[in-house]
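Removed: one protein chain of the complex. Kept in place: all other protein chains.
Going in written order, the chains are labelled A, B and C, and every chain counts its residues from 1.
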């Protein structure tokens, strides 16, 4: 069976800088793949390449075998690839409900505006935003905005959902709620890619981890395998520290 | 903020002034005058207004216009159409239907006059155009439109006659024309007239409205080695062209410019460069007529104008005043304000005014004038044609 | 439903105008209807999509000249008017492809330049358009009153049609998508909105009715010249009207058109040479004190008075 999403030797250059360097990676249906790496490693670029915002300069992106490398972002969105933004991007002067409905109407299953609004209420209930459905999005707290991003993504009825730092800036109880929600989304059969800064969080939720460093993929595997990988430790902590740790058991988190 | 406040205060004051100064006498003759008081044509609009005002004040000072023995005051209702032709048409209709104007002075220039005359024709309101010369304005078969400018070719033909007779060495003509109704029409006529006289047209170029630089056109002109340069445009274009010709050392034997040099602003702005520039216009303060109108002789008109405005009148100002004088004569002759009767009096008119002999052709355009050719000599425009009012000989450059 | 009812009532009320007024009032009514069309047109691209277009004058002028040229070749009036709309729409689709990837000031300037280029093209093709000499259209063989009514009702019908289109668009996916684009174009793209296609559609909508308005206008005044039909004020006034009435709303543009023309008429009558400054004064006051338009001001009372406008 072909992978849900496959990157084949994908590169993305900005001028002379290679933000992504021949990355080959496949995502199987149903998994939660954690994508980690130090700042500037190319994680967000990878999402941008997959969603067509910054098309790959080399290589191919395949969705269930279909080449989507050069498709426009809106076409990719309509094929069931949804994402959230690290810096939240609501439509500020629309209500929360309308924000979500946009996802349902333009990429999701809603055949009409009316149906889109109805479906959106369900997604709001799921994400716990039902009480504030009619407030303008610009009045929301950060945690609420992050959840709104999630709800918008869900409304697109995605096969594959990419979450870019949905937990950044949240306190620990908010993070726990968010994680529970990610798991519940996965239970609905949505394949998920999580970009995360907090190692603890990503390890607890992911079924598999991939590590980017300077635009290159340096490790893929179960969380346990990856965290034991010497290259990964070097990338995160520097060579010296990695050498000291060598032979010792991998730490819980890094 | 202060500037804004000042302007608002000024606005308010003006508004009050406008509303209290409106004439409320019962026996008035209302003449509607749509004018371009703002926008690109506003210098022209203001000139016309000066002419109309002088006429109205002179007529009122003399006790108004006698209609069947009863004196009527003249009231001119001005509306600015911001140099926008459709607006002129709209304003014309408003003046007739809302302000109940008895008569109309057409808006400035051929294009707007033509457009607005359609309205006054439909309402049967006699309309005098003081600044429309193109034949196309008058050949629409309208009965209520009259014009005080002769057709454009009456400006061109005497010029070519004088130049071709005066100096057989003038062979090559360069034409530079503004791409606009009157100015383009003059250039086309010039091209035809030059060919008819056996002259060679070595350059014929148009420039766009709003052109800020003529250097390339003048470089081209220099290459064409013309003996006679004929440039048309509004005053600002011609000032710039004159200056840039000097910049590149282009000095033809004859330099003709229409329609700027008749205005004093041209000589003021170009200074010594104005010298020997020739032009033609429909009227000139040097002409001498003994009229039966309220101004009487041309000298008397010039004096009255100078007394009020401190300047010598130019052709546009005189034509506007003449339009009023002619209208007055027609009303007095008709002895009624009935538009159809006044119209008939205009059509039958055959007399002399300070502006010249007045007789309208079958299309309504004046046929009795002989437009003077003049040349700037010693910083002043002097008439070189027609012979009856000639002040000096035409001077050719080297 | 409420919008449709309002439109119907408004159209009915306006069709009674010939009973109440003389020809000059009808002329004013025609002008209000014409500007309502232009304001409504601008609202598609400027209000809904948030792209500050100054191309309204270009579409208007293009429509006027398309129709005038066709009429001069003997085409029937209805065909000429329709073709003018079609031509403007086609032109918007072509030019939209080139300039709709620009944002903010750059888009504003490009849309402005489009009108300037068209104006100069007309100026320099005298064989077809009369160039700087302008163009005469056949005068309809109608009485004064009949002509006034014909053009009033034509323009009124077009205004109603444009408003109907606005109502439909506002409630459709297109309108929803345009609002998304206006608020965050990148996010809209990612949510599956075909931003480029939607913007082009909005641009075309803002062209087709403006082009037809230009065509009717040309027949109405039966003399057109480039400085008049490509006048920059034809692009600016609709925008002021929309701001006045309320940006992005269905009836705001109509209210704005009515108010501005009424105000102009008043000013024009009482202030001979400072009406431009008066218009400038309205604009300044509008922008500084009621960025959401009069409607919003009335609706939300004085509490909402604040200096900055939230609309792009």
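By our rule, contacts are C-beta pairs under 8 Å (C-beta built on N, C-alpha and C of every residue); 3 or more make two chains touch, one makes a residue touch a chain.
In this text, contacts and distances are computed from a predicted model.
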Assign the chain not included in the display its UniProt protein name, restricting the answer to "Cytochrome c oxidase subunit 2", "Dihydroorotate dehydrogenase", "Amino acid/amide ABC transporter membrane protein 1 (HAAT family)" or "Na+/H+ antiporter subunit E". "Amino acid/amide ABC transporter membrane protein 1 (HAAT family)"
Write out, one label after another, the shown chains that touch the chain missing from the document. B, C
So one chain is hidden, and I want to know which residue out of B:69, B:249 or B:378 touches that hidden chain in the complete assembly. B:249
Identified contact with the non-displayed chain, of B:60, B:236, B:297 or B:391: B:236
Of C:14, C:57 or C:110, which sits in contact with the chain we cannot see? C:110
For the chain left out of this view, which of B:139, B:200, B:268 or B:338 touches it? B:268
Chain B, residues in touch with the chain not shown (by the definition above): 1-4, 7, 10, 38-40, 42-43, 46, 176, 179, 205-208, 210-217, 219-220, 222-223, 235-236, 239-240, 243-244, 246-249, 265, 268-271
Provide the residue numbers of chain C that touch the chain removed from this figure. 46, 50, 52, 98-99, 102, 104-106, 108-110, 112-114, 116-117, 120-121, 123-124, 236, 239-240, 243, 273-274, 276-277, 279-284, 286-288, 291, 307-312
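Assume only the chains that are shown with their structure count from here on.
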Sort the chain contact graph into one of these: line, ring, star, complete or other. line
Most centrally placed chain, judged by C-alpha centres: C
Please identify the chain with the largest separation between its CA centroid and the CA centroid of chain A. B
Chain B to chain C, mean C-alpha position gap in Å, rounds to 36
If you average the CA atoms of chain A and of chain B, how many Å lie between those two points? 75
What residues on chain C touch chain A, complex-wise? 171-173, 176-177, 179-180, 183-184, 186-196, 310
Going by the contact rule set out above, which residues of chain B touch chain C in the complex? 4, 7-8, 10-11, 14-15, 18-19, 37-38, 40, 78-80, 82, 84-86, 89-90, 93-94, 97-98, 111, 114-115, 118, 122-123, 178-181, 184-185, 206, 208-209
Enumerate the contact residues on chain A facing chain C in the complex. 51, 53, 72-74, 77-78, 83, 85, 89-94, 98, 101-103, 105-108, 113, 152, 156
